[in-house]
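What you see is the complex with one protein chain gone and the rest in place.
Just so it is clear, A, B and C label the chains in written order, and each chain counts residues from 1 on its own.
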Amino acid sequence: MLADRPALLNPVRVGLVGTGRIGTSHATLLAHHVPGATLVAVADARPAASEALAASLGVRAYDAPEAMFADPQVEAVVIAASSTAHASLITAAAQAGKAVFCEKPAGMSLTEIDQGITAAEAAGVPLQVGFNRRFAADFAAAHRLVGDGAIGTPQLLRSLTRDPAPGPADPGAVPPMTIFTQTLIHDFDTVLWLNPGAEPVTVHATADALVAPDFKDRGLLDTAVVVIGFDNGAIAVAEASFSAAYGYDVRGEVFGSDGMVTMGDGARSSLRHWDSTGRHAGTAHNDVELLQQAYVGELTEFADAVRSRRAPAVTGADARRAFRLALAAILSVEEGRTVRVEEVDR
Amino acid sequence: MLADRPALLNPVRVGLVGTGRIGTSHATLLAHHVPGATLVAVADARPAASEALAASLGVRAYDAPEAMFADPQVEAVVIAASSTAHASLITAAAQAGKAVFCEKPAGMSLTEIDQGITAAEAAGVPLQVGFNRRFAADFAAAHRLVGDGAIGTPQLLRSLTRDPAPGPADPGAVPPMTIFTQTLIHDFDTVLWLNPGAEPVTVHATADALVAPDFKDRGLLDTAVVVIGFDNGAIAVAEASFSAAYGYDVRGEVFGSDGMVTMGDGARSSLRHWDSTGRHAGTAHNDVELLQQAYVGELTEFADAVRSRRAPAVTGADARRAFRLALAAILSVEEGRTVRVEEVDR
Amino acid sequence: MLADRPALLNPVRVGLVGTGRIGTSHATLLAHHVPGATLVAVADARPAASEALAASLGVRAYDAPEAMFADPQVEAVVIAASSTAHASLITAAAQAGKAVFCEKPAGMSLTEIDQGITAAEAAGVPLQVGFNRRFAADFAAAHRLVGDGAIGTPQLLRSLTRDPAPGPADPGAVPPMTIFTQTLIHDFDTVLWLNPGAEPVTVHATADALVAPDFKDRGLLDTAVVVIGFDNGAIAVAEASFSAAYGYDVRGEVFGSDGMVTMGDGARSSLRHWDSTGRHAGTAHNDVELLQQAYVGELTEFADAVRSRRAPAVTGADARRAFRLALAAILSVEEGRTVRVEEVDR
Partner (left out) sequence: MLADRPALLNPVRVGLVGTGRIGTSHATLLAHHVPGATLVAVADARPAASEALAASLGVRAYDAPEAMFADPQVEAVVIAASSTAHASLITAAAQAGKAVFCEKPAGMSLTEIDQGITAAEAAGVPLQVGFNRRFAADFAAAHRLVGDGAIGTPQLLRSLTRDPAPGPADPGAVPPMTIFTQTLIHDFDTVLWLNPGAEPVTVHATADALVAPDFKDRGLLDTAVVVIGFDNGAIAVAEASFSAAYGYDVRGEVFGSDGMVTMGDGARSSLRHWDSTGRHAGTAHNDVELLQQAYVGELTEFADAVRSRRAPAVTGADARRAFRLALAAILSVEEGRTVRVEEVDR
């Protein structure tokens, strides 16, 4: 029963940082779709942006996140700003005593991520990271089946993310290893989460600039395949592309000793349209469309964890584990060899 | 953009009547999931029921709906009480100046339905009826395709509703023609809505008591097939059963001169579980599970229509059209013959 | 093991009558694809047609079927001539001592069908009728599940046939009630076969000329829905159209007290093509494409039955049962009322 959750009668008052595409989506969800949460403020260093979003949602606007963190009305913070600011925003929000939800990645290095984790622990506030797929209905059901032993021991895993065409508007503005730290980070979390109890040992990454070849010399890679070997023998393949002509595509597969689960079929709904060229299903064309329920789910989990004073389902430690795989994949690409995951800990 | 809707910054304050299964579901959705609406009160003739639900949702409790209708805090009313009370509740709420959303059917006779429509018109308040499928993603997309001419002229339609096992707990307590007025009423609306501009002319119904044969002599029918002939030549089949072993099943199909749309595949999500017995998809086991997004959608539409001072997408006239087919189907079963729809207007 | 079947080491020598579309298809299958059969001759009243087909397949040509029936090399006959000749050809072939496979329908009246059955019985030869769907993998598996009790007692059945666009080339040349005797005859057999042990009691048919409205006054109907009530309470819907824009469509559904089977998803193979307009599956565009394996299956069954000296899986009695439903549907349309099946026996 929804109404048994403590957040529902006493919704968590949330301030959001970052009014870009995903920040606007999260703010709108928090304002209208997330049970147990109430949006009370938004902050963005660009005052016009924060004021426009705040006005449309009927909440307060801040230009300095720190000012919002000082607002006693704000109990919890959702960070959807630029990735390079994530770690310092986590730290500042935690030090201000706010519960923190941060979009992935939780920092741009293990040191940064650790800094955020430490700050949250020191402040005694929950820290949740935006690995949304864990809240998608199909992936969540797969995780339950794997945990229940329904497929035996995982042996082969696959997770993929494909962004819709036409790739980044300005490939030159994208940090070179973005495909690993921003996109595949989801897939790294997925294969870690769906192979419970196992540790990744080796990583081999292959990547190229196929969508925007001109930017390869700046290091921008847009297509990547990463093979991860685990200590339980399982082999995982994480795969991404920045330019899927047919839409936003997220799929997963766990093959185990006793069976398999597969997730993601690409169809937006059960509607099929049939004409002289065949049978057609519509596809989702962006993450917000494909994953709306998952976004609501992760924010609902956050509100509930805050109000219940319990750890959220996705923690800073999970952010750290996935980021280690991103670093290992980058090292593998840079040196053209299989790397041991522990190499990135030096 | 969600935030462009006038209801969002100034949510509609809703009072709900009826705390049964669907009333509780609607109340919970209104409290936490419907953008643009705020639940402020619930009413039920059984005080313990209204108080328990009100407490869990943090709203006021009434035992008399009329008292709630007199509450100036309540702007709009959602009626989910017993069907036999629908018409008088619509009338009372409208006379109190409240916007009205009523679960189907909007009354137990055309006279009752007309009474509610008249009351709403006289009061100048919107009246929306709970034909939820229009808001399910697949049916809504089908309607757009049909309206856009993508399948040409509709020629053959199918709509079915199958409730999960094991049928009514007490078949003796169910009104005899419930399958037509409560269940197939959805399918009647669906085939009318998906054959735009056409009028139904003939109805032939076949029905039996296959789930609970002992109750057939009391007139309780649990399995029915209704064939509807339209003035544009289209032939529709509406079909229902009270006892589907495999779950809650709603499907639709419109075959036209240039193509077809089909809706509903029964799978709860894209998860597939594979084991030595094959490939398995989970099914939904009740309407709230299958249609949650549709329920949110119809209530969101209601809130938006109220705040925008416009007519809602599903009106009393729609309720009346579907109910005429229910009456024609009942007459067809009673007299064992094809009836003309206009016969029920006498 | 295929090679255990007696026909394999001693293939049945088949002569085929009728070199139209389906006759040519059957002849080609018999020549090259049907284990246990060898095509040795073809006959057609148009000598050029029989000679062309015979030459392409390396077999003898006859213009008179009777001459072919007198050929001692011919052991068995496949009849794919005009429906109006079916009964007399069955009789002549049987009287010549040949095993007989006849395309549906087995005659144009119950009297004609009985005449063929009697002739085959008198001659002691097997008579099989071309209800091909029984040999399609999905329908055959459904029949096994129904027979094993996997879905309990059938309560609701559906069978449909939709021929691809654009309908008959010359609607005026098509016998008026063709949709019942030639097309729906398959669906009638399907619902009889998938509701084993039950007898049809009532038939109500609705039909119209939607594809070629100009021909309605000649009685040509191209769109029909037939509701059949059975003595076990089951209600079946058989549905057909002469003009499906999206291809050749055959589907079935049996809903029972403990579950359901569904057959037919319209996709030609597992290939999916994804582009900016969505996910696409190809559809079959004629019966030979959709049902090739079923056609091979029914002819393999025939060869095996002939060589094993056993009754085939589909008999003249099955042809008779399905034809009774066609007659009842025609009577229902003509008189605009529900008819009892037994009325057609008068």
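Simple rule for what comes next: contacts are C-beta pairs under 8 Å (C-beta built on N, C-alpha and C of every residue); 3 or more make two chains touch, one makes a residue touch a chain.
From a predicted model like this one, the values you see are computed outputs, not experimental measurements.
Visitor: With the full complex in mind, choose from C:A45, C:A85, C:A150 or C:A317 the residue touching the hidden chain.
Guide: Residue touching the absent chain, from the options given: C:A150.
Visitor: Which candidate, C:G116, C:P171 or C:G264, sits in contact with the chain we can't see?
Guide: Among C:G116, C:P171 or C:G264, only C:G264 touches the chain that is not shown.
Visitor: Kindly state which of the options A:T91, A:N132 or A:Q155 is in contact with the chain not pictured.
Guide: Touches the omitted chain: A:Q155.
Visitor: In the full complex, which of C:R158, C:R272, C:R307 or C:R320 touches the chain missing from this view?
Guide: Candidates C:R158, C:R272, C:R307 or C:R320; residue touching the omitted chain: C:R272.
Visitor: Just to verify: which one of A:I22, A:L210 or A:A317 makes contact with the chain not shown?
Guide: The missing chain is touched by A:L210.
Visitor: Touching the hidden chain in the full complex, which residues of subunit A are there? Just list them.
Guide: 151-153, 155-156, 162, 202, 204, 206, 208, 210-211, 213, 223-225, 227, 229, 233-235, 237, 239, 241, 243-246, 255-260, 336-338
Visitor: Against the chain that's been left off, what residues of subunit B make contact? List them.
Guide: 165, 245-247, 266-267, 274-283
Visitor: On subunit C, where is the contact patch with the chain that was removed from view?
Guide: 1-4, 8-9, 28, 31-33, 35-36, 56-58, 137-138, 141-142, 145, 150-151, 258-265, 267-276, 282
Everything below uses one rule, namely that only the chains that are shown with their structure count from here on.
Visitor: What is the chain whose Cα centre is as far as it gets from that of subunit C?
Guide: Farthest chain from subunit C, going by C-alpha centroids: A.
Visitor: Return the distance between the CA-based centres of subunit B and subunit C, expressed in whole Å.
Guide: 41
Visitor: Could you grab the centroid distance between subunit A and subunit B? Build each centroid from C-alpha atoms only and quote it in angstrom.
Guide: Computed value for the inter-centroid distance: 37 Å.
Visitor: Counting in whole Å, what is the centre-to-centre distance of subunit A and subunit C, each centre being its mean C-alpha position?
Guide: Spacing between the chain centres: roughly 56 Å.
Visitor: Check each residue of subunit C and list the ones that touch at least two other chains.
Guide: In subunit C, residues 245-246 touch at least two other chains, as defined above.
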